[in-house]
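Moving on, here comes chain A:
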Amino acid sequence: MFKKLIEESTGRSPWLFHINAGSCNGCDIELVSVLTPRYDAERLGFKLAGSPRHADIVVVTGPVTKQSLPRVLRTISQVPEPRCIVTMGSCPQSGNVFRGSYSVAGPLSKYVPVDVDVAGCAPKPEAVIDGLALAAKILKEKRGRMK
Partner candidate 1 sequence: MTVILEALRYLGYVLVFPGFLFCFLAGMLLCGIDRKLVAKMQKRVGPPILQPFYDFFKLCGKETIVPAAAERISFMLAPLLGLAALVVIQLFIPVFSFTAFYGMADIIVILYLLLIPAISIIMGGAASGSPYAGVGLSREMVTIISCELPLVLVLLAVAKTVGSAMGTGLCFSLSDIAEYQEINGSLITRISMLPAAAAMLLVIPGETGSHPFDTAEAETEICEGLLAEYSGAALGVFKLSHAVKMLTLSSLFAALFLGGLGTGILVLDALLLFLLCAGITAVSISLVHAVTARLKIEQIFKFYWTVVSLPALLSLVLAWYGL
Partner candidate 2 sequence: MILLNYIAAFFLIALGMYTIVTKYNLVKTVIGLSIADYGVNLLLISIGFNPGGTAPIFTWSELDYNSFFVDPVPQALTLTSIVIGACVTAMSLALVIKLEEQYGTIDTRKIRRLRG
């Protein structure tokens, strides 16, 4: 019964940790706008956590520069299981306009398994919420698979 309860709760209370991996700040602003009164992602239980130890979903923005890569990986590894990784915007998925730059190490999926990609430059808040909701669902499944 508890397992069921925990699994159900996991899907309803995903806390976000946001990593800026060299982003232009466009996506960062959009992510914050998701929490504003107009879109209010909190009604789904989303909350921005201050520390990776508290997070369930890691939101990565930016093309993952060489400077930021070890920091991104280290921070992701510090998130307790079960965790979901969401890339936000086109940069972490493809490199976007920064693709091929000498300082870009991306895409992120080369280094860690990414669960959800939210494309767009920057993605609309509706799309972000949709992607996060999907991530929450994946989180729930992952929790269900844990022993």
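Keep this in mind: a residue touches a chain if its C-beta (ideal position, glycine included) is under 8 Å from a C-beta of that chain, and two chains touch if they have at least 3 such contacts; residues count from 1.
For anyone wondering why these and not others, all candidates are chains of the complex that A comes from, given by their letters.
Because the structure is a prediction, the values reported are computed rather than measured.
Only one entry among 1 or 2 touches chain A in this complex, and that entry is 1. Touching candidate 1 in their complex are the following residues of chain A: 2, 5-10, 12-13, 37, 40, 42-45, 48-51, 53-54, 56, 78, 80-82, 143, 146.
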